[in-house]
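Then we have subunit A:
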Amino acid sequence: MIQISSEAGRSVARLEGEFTIYQAAESKPPLMAAIADSEELEINLAGVTEIDSAGLQLLLLAKREALRTGKSVRLVAHSEATLAVIDLLGLAGYFGDPLVLRA
Partner candidate 1 sequence: MSALTQTAPARLQAGESGETSRQYLAFMLGGELYAVEILRIKEIIEYGALTTVPMMPSFVRGVINLRGSVLPVIDLQARFGRAPTQVAKRTCIVIVEIHSDAEDAASQSQTIGVMVDAVNEVVEINANQIEPPPSFGVKIRPDFIAGMGKLGKQFVILLELDKVLSVDEMASLAVQSASAPAAEQALLERNAGD
Partner candidate 2 sequence: MSSNPALNEARDTFFAESREMLQVIEDTLLALESNAADDETINALFRAAHTIKGSAGLFDFERIVRFTHVVESVLQRVRDGAIRLLPPLVSLLLVCGDQIAALLAEAEADTLAKSPAPHPNTDAHGAELVAQLNDYLAPAAAGGALLRTADPIAEPVPAAHGGVASEHWHISVRFGPDVLRNGMDPLSFVRYLGSLGRLISVSTVFDGMPDAATMDPETCYLGFEIALMTDADRQTIADAFEFVRDDCALRILPPHSKLAEYVQLIAAMPEDDIRLGELLVRSGSLTEAELAAGLSAQGQRRVPGEAPPQLGEILLGQQSVEAPVLNAALDKQLRVRERVAQESRFVRVRADKLDQLINLVGELVVASAGVNLRALALKDAALQEATASLTHLVEQIRDDALQLRMVQLAETFNRFNRIVRDTARELGKEIELQIEGGDTELDKTMVEKLADPLMHLVRNAIDHGIEAPEVRAAAGKPRCGTLTLAACHDSGSIVITVRDDGAGLSRERLLKKGIERGLVAPGDQLSDSEVFNLIFAPGFSTAQTVTELSGRGVGMDVVKRNIQALRGVVSLGSEPGRGTTVTMRLPLTLAIIDGFLVGVAGAMFVVPQELVIECIEAPALDLQQDYLNLRGEVLPFLRLDQMLGSVGEPVATRNTRRSSVVVVRTGSGKAGLLVDSLHGEFHTVIKPLGKLFQNIRGVSDATILGNGEVALVLDVSALVGSAATRLQGGTVPAHGSRALAQAV
């Protein structure tokens, strides 16, 4: 589930629950709209319990779209599931967000 809101002058997208192929199709439009509608988008991943390649692709798309249009997209509050995936695929550099690394 994805919730878009406005906080302190920027857009925030909160992802809750599973972010997999089952949610991918319906998550893409709001995510893209949120990027289009604001200069700064924060994607809060604290509630993500499970993420697969489809979910990852959407995050990659969001980041690429932001880079392309000169906007800013940040991933914050990575849940364990999202951390694991980003770590596994060595994508920390690509996203460029500060990660809270496990000890």
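Per the selection procedure, all candidates are chains of the complex that A comes from, given by their letters.
In the analysis below, contacts are C-beta pairs under 8 Å (C-beta built on N, C-alpha and C of every residue); 3 or more make two chains touch, one makes a residue touch a chain; residues count from 1.
Since we're looking at a predicted model, the values are computed, not measured.
Of the numbered chains 1 or 2, all belong to the complex, but just one touches subunit A: 2. Residues 21, 24-25, 27-28, 32, 52-54, 56-58, 60-61, 64-65, 85, 88-91, 94 of subunit A are the ones touching candidate 2 in the complex.
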